[in-house]
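Take a look at the structure set out below.
Only one protein chain is missing from this complex, and each of the others stays in its spot.
Going in written order, the chains are labelled A, B and C, and every chain counts its residues from 1.
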């Protein structure tokens, strides 16, 4: 055990810190979950890409640095420490890309990954449907074979598609075998949202941003080259993504460490009138962010030794999502009767609180996650 | 609405307070859940009975005062305020008696109630069995008809019978129709624990007292006069008891108000080194005890107006049992590293903590109670 | 001891509930997010119905009632998320007005709001008068600012008031507590209904034990907060010396019940509840704002704590 960083890791951190301090936009960009803001964020992603900070863990050939998982964590720590903007490319680089690396063809990787990393092509996910939320296997959207044109014709509705109104492409599951039920007979498609038959309707979220979208597909043609993995095997293909979605990459400790530090600073600014129980909540949030950091180093060390992570990922998702809620709740308590303001200096906390409230819901509700922990980590009967 | 007490109520309170201050044993009696202690408690119950304080809400003819529900609450407040001993007659006067009043014959009432009130005959309950805990309908103990002797022959095992090793008689359910399943074919019997074929094995509880017992019955004769309610109708008969068990009478607000006052006093004694979060927990426990008091006055006013209480009783059981746990947990936090002592001046808190831990388990676990609230108060589907 | 409302009080509650169900559906609250004033347009009719003038003397056209007559009506305005400064006007200000103004205020010809300790005046821009410290001033020099609840228009005073009369603060805190009870009840009902309809895995989500227990916890919080609110209303109506303690308990537990109801409602609804097209957010955001106004749970718990822990004797419970 050696809890100091290697010289390489320290050098990597120093380089990242220097570049971020020099380049993180000031003042902060507008929300990337609005049409105006999204454009600014694409520029920022382009700047990250040009400096090879967009996808540090990817191969150099695709714009990365072949960084280790540990270096990736260090980058994340520095990114949020520097107040770096949200990553509007997140669904592509963290959810789709791992699947492409694992199951995509060389042609798909070469064609898709570089534009994804540079934000030239932005991606949104198309999992949920009106009747397929927690129960993803309830997917009804279908794809019919079009041999004449060498592809498929997709129809149906996807919903809660984050930034779907601004993104270029969508990845998701469609039912290719109408006879098959539940998890069977699904195929993983990559869909061009500019294609004929696609209608996207923005949906306003709690915080007022049009960060959601409903995507309606009517007989939309998708060529065979945009099928990811084997036909009818979409569930197995998607699991790689939801695995990583619940796992390491979606919300690394760096953002919570940065938020906990901001919370501690907010406490100091309000220390004179802060309630003692709120002080304790600040301390606990800070400790929990640190606990998440060390639990992650523990896991990453195992992974770098060739180990694997499985259903434990559900513990991680429960932990960060509920920490994020407590952390912002505590900030609002510090702000007291001024917490409700959404146009003041501290309005970011109310915005962050509303964002945090989505954590226990998306990527598998925490009720589902606790079932997974009980059944697959502890081995309790499914019933 | 008038939240002052009537002159009658005030007079009743004053009389109770004066008698209790003069008569509550000092020093406190040993635990009534031990053989030695039980004898002292029977004496105390006899003294209560002689002064007509044992069962204030009962008719005068059975040793009561025809007190209103409100007066009964006032008596409970004064009883615990004065530090009155635990009620070892509780299972009889609070669980069996309501059923006897509602469904017993005049002969049964005349024969059983006076001795119950004076503690000449002490009662324990025989609901649980090794395989019938939360699932009470899993009862396997059976009763076979004995026409020759005009009664029944009982066999089987009852468990977790509180004070079963010291009590004279047991009330419980036995299967009289071997064909019937679950809630059907059960009959409510009153069993003499001195009868041939009864073996009682004391079982030590968390706190070291032999407060539990296993009761083994082998071909035990019970005469027809000790059948309560109709044969095969035992479930319906018992529900009256479990209804009141979960409802008002089992744990009235008085004991928690008294405990909250003791907790506040303990806080003052430790205020110099008490943690701020623990202070807050003291305040919350005190407020919750007060909330329970007013929720009870609210319910009792409705009952005195001829209203009824149903599944809301589950809310009450959840509330007092979890309040009791928090309240004692807070006391242990105030005692810090001395909390573990069971022979010091403050040992009562550790004893009380262990007793409190049984609250969310017995009389229907709080998991079951929350199901009842969801299904029968809120109307969610049973599934 | 008789802890129940009179038939008259219940009848008036039912009347106001019916009126608001019909006249203040979620659409009215939603419209208030975008209209000029942030208000419902129902103010004059609330005056006609006598809701605004419950605390006004009959001689001035009021109902001549006390806080017990008012508390259930405020609970209903919470249930409907009525976008009006009704707590400020009907619960705080009315008892402080001279005869001329009280009649106009009771009739709804005037709208008077209050500058709370935060200096954030609800509906200050559209009000005729603002109670600032102990005087009524024109709502001039107020700076508009935006609340997370778009139907709750806030205006900041140049400086917060120097002092607030403790009785006025108690009436405000308890009025808001009553609204929080109504909001919590509304969100619980909405969520129970949704949990019965919404199916996943082939069954209603309300049949899952985790959902059941979430909702049972909300019912629990409501069941034990509500009597504290009614008790404190009695204490205010009867000038009980301990009313600040009773109000503190009520506001603390009512705030927590409403916040819990909102959390559970959102979690059980899932993504649909996270959209502004769905009505839940109208009630949830009001609950966030009100739970923190006129003292949050921690502030009121401290207030209660000073009374019960920092004196040598605990207030006698009788």
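Throughout what follows, contacts are C-beta pairs under 8 Å (C-beta built on N, C-alpha and C of every residue); 3 or more make two chains touch, one makes a residue touch a chain.
On a predicted model such as this, the values are computed, not experimentally measured, just so you know.
The absent chain, not drawn in this view, touches the displayed chains A, B, C throughout the complex. Residue B:362 is the one among B:40, B:216 or B:362 that touches the chain missing from this view. Only one residue from B:17, B:205 or B:262 touches the chain missing from this view: B:205. Shown as candidates are A:190, A:240, A:257 or A:335; the residue that touches the absent chain is A:257.
Within the complete assembly, A:288 is the residue of A:288, A:324 or A:340 that touches the hidden chain. Note on the undisplayed chain: of the listed residues A:75, A:152, A:319 or A:362, the one touching it is A:319.
Residues of chain C that touch the chain left out of the display are 208-210, 213.
Within chain B, the residues in touch with the undisplayed chain are 128, 131, 133-135, 138, 159-160, 203-206, 208, 212, 275, 277-278, 332-333, 336-344, 350, 354, 357-358, 360-362, 365-367, 370. Considering the complete assembly, chain A touches the hidden chain via residues 1-6, 9, 13, 70, 77, 257, 261, 264, 267-268, 271, 279-280, 282-284, 286-288, 290-295, 297-298, 300-302, 305, 312, 315, 318-319, 367, 370-371, 373-375, 377-383.
Criterion: only the chains that are shown with their structure count from here on.
Centre-to-centre, using mean CA coordinates, chain A is 53 Å away from chain B. In chain B, the residues that reach two or more other chains under the touch definition are 279-280. Residue positions of chain C touching 2 or more other chains, listed in rising order: 208, 211, 298, 302.
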